[in-house]
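Note that one protein chain of the assembly has been removed; the remaining protein chains are unaltered in position.
Should a chain be cited, it is by its letter among A and B, assigned in written order, with residues numbered from 1 in that chain.
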Amino acid sequence: MNNIYINKNDIPSEFQPEFLANDFEFIGMDALSKFDEVGKSQAFWQDVLSRFIKNKGAVVGLICIILIISMAIIGPALNSYRADQQITGHESMAPRIPGIENIGVFNGRETLRTSTGGKEINKYADVPDGENLYYWFGSDVLGRDIFTRVWTGTRVSLYIALVAVVVDMLFGMGYGLISGYFGGKVDMIMQRFVEILNGIPNLIIVTLLIIALKPGLLSITIALMITGWIGMSRIARAQILKLKEQEFVLAAKTLGARDFYLIFKEILPNIFGQLLIMSMFSIPNAIFTEAFFAFIGIGIPVPGASLGTLISESFKSLTTHPYMILFPVIILGVLMLSFNLLADGLRDAFDPRMKEM
Amino acid sequence: MHKYILRRIGIAALTLLAILFILFALMEFMPGSPFNDEKLSAAQRALLDAKYGLDKPMPTRFINYVINMLRGDFGVSYNISKNTPISDLLKTRLPISLRIGGQAVLLGAVVGLLLGILAAIKHNTILDPLLTVISVLGISIPSYVFALGLSYVLGFQLGWFPMLYRQQQALQSSVLPTISLSMFTMATVARFARTEMLEVLGSDYMQLAETKGVGGFALIFRHALRNALIPIITVLAPLIVGLMTGSLVIEKIFSIPGIGQLLVQAIQSNDYNVIAVLSFLYSLMYIGIMLVVDILYGVIDPRIRLTKEANTVHE
Partner (left out) sequence: MKNRNKLLALLLVIALCMGAAPALAGGVLNVQFDVEIASMDPQIATDGTSFEAQSAVIEGLYILDAAGSPIPAIAESTSVSEDGLTYTFTLRDTVWSNGAPVTANDFVFAWRRLVDPAVASEYSFIAGIAGIHNADKIAAGEEPLEALGAVAIDDHTLEVVLDIPVPYFINLLTFPSFLPLSEEFYLSCGDRFATSPETINCNGAFIVTEYEPAANTIVLAKNPDYYDAEKVALDGIRYQVIKDSQQAMLSYQAGDLDVVTLAGEQVDLFKDDPEFQNIMAGYLWYVSANEQTAGLENANIRNAMARAFDKQAVADNILKDGSIPADFAVPKLLATGPDGLDYRATAATYLATDKELALEYWNTGLAELGVSSLSYSLVVEDTESAINVAQFLKAQWEDTLPGLTITIEQMPKKNRLDVMREGEFELGLTRWGPDYADPTTYLENWTTGHTNNTMRWSNLEYDEIIASATKGELTLDPVARWEALKAAEAMVMADAAIYPVYQKGDAVMIKSNVSGIEFHSVGTNRVYKNAVKE
């Protein structure tokens, strides 16, 4: 009780502070965080992994995505048809798969619901050398193999997915971080800009843009770039607003770290994982947007194919040949479902407390 | 508070003006012109351009348009309905779109909420993953596929509902479009509601309420839902606008005389005034909804207002 005041001289000399010239120099990220990483990171990743594996939906999603990606890579080469190869006379042939055909489905038969009653037809019997002919997913109204086209089209959808993530991570994140970090006038101007961009209905700006640029993969990419990043920029901004007042940022600032160093080396590593996961959520949206463009006629130009254009093309034959729309819809659905499940699972695995934004 | 609202409204107005300018600029870059029938000669096209003032440079047209608009004159349609004032075109179409959109939001929000709550309550049963899959499917299937499926099965094969929109049977014939349109909202709301409810149900005050003996419906609806609702309102706002744009596909399939269809047609036929007015209308609704949500938020939750005001003051 009496020893409240400690005399400096009472402290043994080896414990007395001694100031060196470089004591107040900023030592940088590497030196700072080494200690933290060694012990914890293993456990953290193991944690994440075990949480992820427990989430059956996410695992199924991941497997589906891997399967779809591999099929997109090898699928078009699995048979002898090219995606834009039209065989006159082979129009609108129902799916026929070797092996499975013997159990009564996908055997090339289809029932036309004509106005004069159902009519079962088997076009394979009518074309020359039909017995040895197999269109696994059927052929379209121009006599092209739907199997090849579906997997070629899947490539486009996957490309769109990639674009969505890249745009999110490059534009959205950078924009949000800068806007949120600097605050004040910069933030105000940047946020007003977002507000204006956001105020124009996405569909209109993008449609006008695509028409002005001529429809094509490039214009769709540009269109996604122009509007796709807004959501991510909001999230990034919200995150940095939370973090920028925290002690470790303050500390680094006090030690003289410059703004961009702070943003990208101090703050970003803390939120990058979350942001990456959030950007997974924009994938289904982007794929959907592409499908929507296809439906209003400004998708990938013919004879190219994307899942969206395949669906909107075969939509016109829905009441005649429903099988044409079947496979593109299933694959698009599975793809979107898988990305959603995977994103959900990743988010839960990384940070169970994180909320849907 | 008043200052805050006024400020927001001022910004919204400026934003709208900027949007209109961007629209005019984009339309300037659109190839082709509204008067482009194969039968027209060059002289005639020049005559038509002059008649509608399209020969003037874009900034002039923009200023003229804004002035006319402030006077309540939105211009005439060049193509879709020749020489018809656009306000005439909208008079009957806007209410139809708004009604079907409103019905879809209502249906989507209510059913989505119920599904989300159900999934959250039955968290550990098969029901939860099942509902999750259903809601993800709702997000994953394009609405037009859904629409045609519905119309084929319920409309054609079973004959329960009319397949086409009829003004005389407005309620009945809007059933199928409403369902198709609400799927996305329903699925999204269900997902959010589930997460929010899970969080709220796990919170301390809910456990307190439970130990105090509050049970069943009262617990869920009076205590949990109320707290889960605020974040859900936020997602609902952009969804409403999304519905309006999504409706143009549905309108085409069900032959609904609404504004979505009009917009696509206008874009394809370079009907500038119609594009401008409809885009402007969408922007107006969007910004309006955002504004209302913002202000409502401040009213509902004082903490938000305070931080916002603090932010604006510091700016």
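One rule holds for everything that comes next: a contact is a pair of C-beta atoms (placed from the backbone, for glycine too) under 8 Å apart; a residue touches a chain by one contact, two chains touch by 3 or more.
Note that the coordinates shown come from a computational prediction; the quantities given were computed from them, not determined experimentally.
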Options A:Ile211, A:Leu307 or A:Leu337, residue touching the unrepresented chain: A:Ile211
Contact partner of the left-out chain, one of B:Ala104, B:Ala120 or B:Leu148: B:Leu148
Contacts of chain A with the absent chain, listed as residue ranges: 84-86, 88-89, 91-92, 112-116, 119, 141-143, 211, 214-215, 297-298, 301-303, 316-321
Interface with the undisplayed chain - residues on chain B: 31-44, 47-48, 51, 77, 79-84, 88-89, 92-93, 148, 151-152, 155-156, 159, 162-172, 252-257, 261-262, 267-270
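Criterion: only the chains that are shown with their structure count from here on.
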Length of the line joining the C-alpha centres of chain A and chain B, rounded to whole Å: 24
Of chain A, residues touching chain B in the complex: 56-57, 183-185, 187-188, 192, 195-196, 198-205, 207-209, 211-212, 284, 288, 291-292, 295-297, 311-312, 315, 318-319, 325, 329, 332-333, 336-337, 340-341, 355-356
Chain B to chain A touching residues, read off their complex: 11, 15-16, 18-19, 22-23, 26-27, 29-31, 129, 132-133, 136-137, 139-142, 144-145, 148, 152, 191-192, 195-196, 199, 231, 241, 244-245, 248-249, 263-264, 267-268, 275, 278-279, 282-283, 286-287, 314-315
